[in-house]
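Complex shown without one protein chain; remaining protein chains in place.
Going in written order, the chains are labelled A, B and C, and every chain counts its residues from 1.
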Amino acid sequence: MALQELNFSFKPEKNFTSFTPEWFHSGVVGSGDMEVLMERRKQDGRVTVKVVTPVTGFDQVWEKVLGKFVADTKIGNLHMEINDNNATPFIVHMRLKQALFEAKGDVES
Amino acid sequence: MGMTMLGKGRKAISMILDEGSFVEGKIDEYTLPDIGPGAVIGTGSLKGRKVEVIANDAMVRNPRFPVVYSGVIGMEEAYKMATAVYKMIELDKNKPQEEKRPLVLIVDTPGNGPGKVEELFGMNKATGAYQLSLAEARQHGHPIVAMIIGRAISGAFLCHGLQADHILSLSEEFQTMIHVMPLAGIARITKRDIESLTELSKTNPVFASGAGFFYKLGGLEELVHNVDDMKETIDRHITEIYKCNAEGNSEKCGPWGRGTLGKERGGRETRYRVIQMMYDEFARVEEQYI
Amino acid sequence: MRKWEEMQERSFYESTARERAVNLVDKGTFTELLAPIDKMTSPHLPILGEAVSFDDGVVTGVGKIGKRPVFVISQEGRFIGGAVGEVHGAKMVAAFRLARQSYEKIKEKYPNDFESRVPAVVISFETGGVRLHEANAGLLAHAEVMEQIQHCRGKIPVIGLVGSKVGCFGGMGFVVVATDMVIMSDRGRIGLTGPEVIEEAMGKKEFDASDKSLIYRITGGKHKYIMRDAAYLVRDSIGAFHKQVGEALKMSYDEIQSHRCIGSLKLVEEQLELVKIAAENNFKDATDVWAYFGNKKSDQIQDQFYDEFIREAKRRPRR
Partner (left out) sequence: MEGNRKRWDSLKRDRMERIREAIPLVKIGKIVEASNAVKLLETVIKPYDKVTIEGDNQKQADFLADCLCKVDREQVHHLHMIQSAISLPSHLDVFEKKIASKVDFSYAGSQANRLAQFVKEGKIEIGAIHTYLELFGRYFIDLTPRVALTVAVSADKEGNLYTGFNTEDTPVVIEATKFKQGIVIAQVNEIVDKVPRVDIPGDWVDFVIQAPQPFYVEPLFTRDPANITDSQVLRAMMVIKGIYAEYGIQSLNHGVGFDTAAIELLLPTYGEELGLKGKICKYFALNPHPTLIPAIESGWVESIHSFGGESGMADYVAARSDVFFIGPDDSLRSNRTYCQAAGHYGIDLFIGGTLQIDKYGNSSTATASRIAGFGGAPNMGCDPKGRRHSSEAWIKCGQEDGLQRSLIGDLPRGRRLVVQLQETFREKMAPGFVDKLDAWNLAEAANLAIPPVMIYGDDLTHIVTEEGIAYLHKCSSLEERMAAIRAVAGFTEVGLEEKPEETKALRKKGIVKTPEDLGIDLSRANRSMLAAKNVRDLVEWSGGLYHPPAKFRSW
């Protein structure tokens, strides 16, 4: 019942945009929620993700959710670490999008 | 076996102090208010050295506060304890450090008063006041030794014990209990079964209950394996604390000192790393702030 | 994160610990120490299968209010109820140590302008006390924090803020009242023993733990303000807390610490008089206590809105 760690690596979309901030953090690990730490990383555009979660048996769902995020946002050269506490797939999707949006705003302002 | 000091705060006083030396309710000439019967406080001598003693009496009930019995520290008890400590500081105010009298805490308490009136009037203030008084006494150089003879549980242990320079405990065969919550409760909260928690606690003492685990974490300076050794051991620690203070090493004792002790015993290593990293990070931005 | 100006209007209660921390100090001055990028998660939670957080439920850092460096500790109630474990506790302790070290350095560096540059510690409490998953380390950390507060006495103002969802309970209930000044909103709560435990000790008839209204009367900001456990009661916005902290830091140290309720023999004696009152009167509810201190319409106090309450509340007289 220990926490489990999942690692994923995604090829970016062809016309990807690189993640530019050195790092950006968003979210709170409340019940049903998660936090994400996004880091700039030069890795041929790849997006790598480490998920730490108490929930087991949803590896494929994670892969789909994260893959959709990468495809939708066309982001690249990004490493993310997620601490999850039973967030639903949609919450994960929304938090990631919100975080990326905020991260961009942070750079602009 | 079967030997226990549980509930025997008064007996412990007589075992630890020189025979017949204990005067209850008095700090020198000062008479403590006649409240908080669960707190036994007075002055006596330990191997000829004048000491102040604060102990729990688990055999009485507080007639004014019905949830206060069996060694529970209620509002009256805690404020009485704080008063005794402040009086001691005041009386020894002009003495040199090596003559500040030691304080011996004899610990056997299951908790603070869990009542409505206690919350209304601030049980937290009462025990908070006592903790501050102990921390202040240490600053003035009064050596404080806590001797756990029975229960040292959660918030009550925080106020009556954890501010001491050194903490000693009878070992577990005397049925001493040191914890925040018994393992069964932890099991409920963490949704784990007791067996697996027991197994886990062998390698990680951080949530388990018992004197042995606290020792590993640096939460105790020494375990005492024989009741007859209490007196000697306390006396030895008082001497050590005097020495530390004289050498200007008072930070080797007390809560901060036990943090260092934890690292030495391999129990709280992350604590040390966290503090170092915070220091380093601040050093990098210090210019902006000071 | 949203703009500082915008955040001043934001509900303190609704905000996250990080939002509070950043926006409690002057605009743009906050530096987080041991930030999420350090990834300092609890080493104990994983083996128990409990989720971890990069800040371990507490945001620590330094900012400025005026010329003073302000060390901020802001607890996050959403992460395991803001409970204190080994990392969380060590971060709190380190913040105090840094404040004390800074005090000495500033004293040396600015001998002529020392007063206005003295550092302060501001703690936004949102916690149930010890984290049971790492109970022993959490308990020991509590003792360390208490010791640090005593070390700050006479030098460094320590201000406690309570206006969050979880409130401040358990062992941190001791810590908050040991600060020099407590600032609350009426949504904040301070207590020691959890309602369920009190119900168990007293029986459901005497104390119904499911009665939220009763819990708030007894532990809430209004009661603490009347009792003077809280020095100030402010509106529920980050700006209101920020402003009150700013006001406090314009005061002399003596004036700040005149708001203490414990920490000296004199204060203990004052509190003992209250305990005597408690013993002599059979108070059944907070409303009885409010009436005792001269609040005629004590049954209406709970529903009063901020302005009316502040205007009309009769507080416990000081000695």
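Simple rule for what comes next: contacts are C-beta pairs under 8 Å (C-beta built on N, C-alpha and C of every residue); 3 or more make two chains touch, one makes a residue touch a chain.
From a predicted model like this one, the values you see are computed outputs, not experimental measurements.
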item	value
Among shown chains, those touching the left-out chain	A, C
Touching residue (missing chain; options C:D186, C:E199 or C:D229)	C:D186
Contact partner of the left-out chain, one of C:I37, C:L214 or C:M251	C:L214
Contact partner of the left-out chain, one of C:E14, C:E255 or C:D288	C:E14
Hidden partner interface residues of chain A, rising order	32, 55, 58, 61, 64-65, 86, 88-91, 93-94, 97-98, 101-102
Residues of chain C (touch criterion as defined above) contacting the omitted chain	10-11, 13-14, 165, 186-187, 210-214, 216, 220, 302-303, 305
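Simple rule for what comes next: only the chains that are shown with their structure count from here on.
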item	value
Averaged-CA centre spacing for the pair chain C and chain B, given as whole angstrom	24
Between chain B and chain A, distance of the C-alpha-averaged centres to the nearest whole Å	47
Geometric centre distance via CA averages, chain C-chain A, whole Å	34
Per-residue multi-chain contacts in chain B, two or more chains	192
Junction residues of chain C, two or more chains touched	47-50
Interface residues, chain B side, partner chain C - complex	33, 35, 64-65, 67, 75-76, 79, 82-83, 86-87, 90, 112-129, 131-133, 135-136, 138-139, 154-155, 157-159, 162-163, 179-181, 185-186, 189-190, 192, 200, 204-208, 213-214, 217-219, 254-256, 258-259, 262, 268, 270-275, 277-279, 281-282, 285-286, 288-290
In the complex, chain C residues that touch chain A	1, 3, 16-17, 35-37, 39, 41, 45-54, 76, 78-79
In the complex with chain B, residue positions of chain C that touch it	31, 33-34, 38, 40, 42-44, 47-50, 60, 62, 64, 69, 86-87, 89-91, 93-95, 97-98, 102, 105-106, 109, 117, 119, 129-130, 132-144, 146-147, 149-151, 153, 170-171, 173-178, 190-193, 197-198, 200-202, 206-207, 218-219, 223, 227, 229, 261-265, 267-269, 271-272, 274-275, 278-279, 283-284, 286, 289
